[in-house]
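With one protein chain withheld, the remaining protein chains of the complex are depicted in position.
What follows is subunit A.
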Amino acid sequence: MIGIVNYGAGNIFSLTAALERLNVKYGMVDTEADLEKYSHIIIPGVGHAGAAMEKLQATGLVQAIKALKKPVLGICVGMQLITEHSEEGDAALLDIVPVKTKKFDKSLNIKIPHMGWNAVQHENNSLFKSVDDNEQFYFVHSYFIEYNPIFNVASANYGLKFSAAVQKDNFYGVQFHPEKSGKAGEQILKNFSNLSL
C-alpha cells in the first residue's frame, strides 16, 4: 500500500485518481507514525521547490523520510526535493541524491517552462519495466535535475540532456508526471507499486 506524503505542495487529486484506476491502494502520510503504515511512499509536488521544502519541513517529517528504507518515489518537485539543492529560491533540499536542481537557461533557445510530451531514454531500471525506450511522458517544469550517470535512470533532452528519472538506493524520482502521461505513466506507477527491495 502506498503512502502519499501530505504536505500541501500542489494538488494530489490526479495522482490518487491514477492509483485508483490502477487498483493500487493508498493512504495519506501526515505523521511519522503514518510512514510505518505503508510499504511504499510517494512524495508529490508542484510549484516552487524552495516553498515546497519549507512546507515539508513544517510537517516535521524530514529526518524520518531521509531514514526510510522502503521504496520512495518523488514526482516532479517531489523529485527535486530529494536532490541536494535547487536554484529555485536557492534552497537546500533533502540531499538524498547528491545532484543539483538547476534553472533552464533561455540562452539555449528554449521556451520556459518545458511543457508537454518529450521522449525519455531509460536504462532498463525496474521502474521502467515494460516501458519502450523513447516513450513520451508529460513534463511541466522550469527547473531540471542535472544529468549524472551515477544516479541517472532515464534522461530527456530540452536544450540540454537532463535527468528525467534518478535513483539512489531505495529513493527514486521522476521529473515528468506519470499520472498525466497516458498508459506509459500508469505503467511507471504500477512498476513503483510492485518494487521490492
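Following the convention adopted for this analysis, a residue touches a chain if its C-beta (ideal position, glycine included) is under 8 Å from a C-beta of that chain, and two chains touch if they have at least 3 such contacts; residues count from 1.
In this section, contacts and distances are computed from a predicted model.
*Asks:* For the complex's missing chain, which UniProt name, "ABC transporter ATP-binding protein", "Probable hydrogen dehydrogenase", "Cytochrome c oxidase subunit 1" or "Imidazole glycerol phosphate synthase subunit HisF"?
*Replies:* Options "ABC transporter ATP-binding protein", "Probable hydrogen dehydrogenase", "Cytochrome c oxidase subunit 1" or "Imidazole glycerol phosphate synthase subunit HisF" considered; the missing chain's recorded name is "Imidazole glycerol phosphate synthase subunit HisF".
*Asks:* Can you say which of A:M28, A:V62 or A:V140 touches the chain missing from this structure?
*Replies:* Touches the omitted chain: A:V140.
*Asks:* If the hidden chain were put back, which of A:V46, A:V62 or A:L160 would touch it?
*Replies:* Only one listed residue reaches the unshown chain, and that is A:V46.
*Asks:* Looking at A:I2, A:A18, A:L56 or A:L93, which residue reaches the missing chain?
*Replies:* In the full complex, the listed residue that touches the missing chain is A:A18.
*Asks:* From the list A:Y26, A:Y158 or A:F192, which touches the chain that is not on show?
*Replies:* Selected residue, touching the omitted chain: A:Y158.
*Asks:* Which subunit A residues would touch the chain omitted from the figure, given the whole complex?
*Replies:* Spelled out for subunit A, the touching residues are 11, 13-14, 17-18, 20-21, 46-48, 106, 111-119, 136, 138, 140-142, 157-158, 177, 179-183, 185-186.
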